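Inspection log for the structure reproduced underneath, given as structure tokens.
Note that one protein chain is taken out, while the other chains of the complex remain in position.
And now, subunit A:
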Amino acid sequence: MKPLLQLDRVSVSIPIDGDPRRVISDVSLDLAPGEALGVVGESGSGKSMTARTVMGLLPSGSSVAGAVRFDGTELYGPENQGRAGRSRTAAARRDIGMVFQDARAHLDPRQRIGDFLVETDRGGAARKAAVETLDRVGIDDAARRMRQYPHEMSGGMLQRVMIASVLLARPRLILADEPTTALDATTQAEVVSLLDELRREDGTALVFITHDLDLAATFCDRVAVIYAGCLQEVRQAELLIRAPLHPYTRGLLASRPATDSRVPRLPVVPGRPLSAFEAPPGCAFAARCAHAVDHCHQTRPALTARQGALVRCDRLAAIEAAPVPEKVNRP
């Protein structure tokens, strides 16, 4: 099937303190219509920037290399200069909806929920659709809620309103950037399963951006692990969790405590996460990797197909032959 979203060797630099700083390095990803992809990374990994690149929300002065295609339309490149080009990309992006982490920050506190949802079109049909959609996202007494202001609603409720506003535009792709991170655990579980259920009903594709590998794996088809702006491993979600290949994925999974068992000591990944512009020329993860050899510090590995996954590591054969215990690192 033709991919709905395609990132082809995308690199992005944004201005930080006046200097262009690399935030995404050579990211290639395909997303099929209706597919759910989790993008998992730590701070500075470039996971949010990936979504912002697709959505056209990069700060001014940013530069994008490589190709971003949505439904066959190039979103960057020379043909998008000028008014005609801009209106063409804007039209393509109308089929993409975005849900952010902090719903409250994206709502006007002086605007009623109903006015936010129907915005320009004040006809009865739009209002009816808004009420139906609020009902669909599990908001009781939707007609009354339409008259309320954001401050009268809880964080979880507002995130439902945001999801409703995205669904109303009937998108073909939803980008969700840490949509449940600020919510309580019980609310998070409700909002995530709601998003998943509605997306499946409508056949909408989803890119779910999160720091929580377990959460992404529970409802995404595939998960991409990103480190220092670079994809490290892309794989079917269940396999990624059960048999991670890349040392970074292994490290992330091992260092997260479990709710149903306890280990005497957590295996740790030493050091701290790097941003793309801080990463050395070789493998971005080499400095923190227990398996790294000289080669890793000098040559950046390519994203290679292996066991049904895409993995960026040249040491996989050696690791599998003689797994080094990853529990020896002390902080």
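By definition in this document, a contact is a pair of C-beta atoms (placed from the backbone, for glycine too) under 8 Å apart; a residue touches a chain by one contact, two chains touch by 3 or more; residues count from 1.
Here is the rule we go by: contacts and distances are computed from a predicted model.
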{"item": "Chain left out of the displayed complex - its UniProt protein name, from \"sulfate adenylyltransferase\", \"Nickel import system permease protein NikB\", \"ATP-binding cassette domain-containing protein\" or \"Cell shape-determining protein MreC\"", "value": "\"ATP-binding cassette domain-containing protein\""}
{"item": "Among A:N80, A:Q101, A:Q188 or A:Q232, residue touching the chain not depicted", "value": "A:Q188"}
{"item": "Contact with the hidden chain (one of A:S63, A:Q111, A:S255 or A:T299)", "value": "A:S255"}
{"item": "Touch with the omitted chain, as defined above, among A:V68, A:A164 or A:V269", "value": "A:V269"}
{"item": "For subunit A, residues in touch with the removed chain", "value": "42-43, 184-189, 211-215, 217-219, 237-238, 241-242, 251-253, 255-263, 265-270, 272-273, 288, 330-331"}
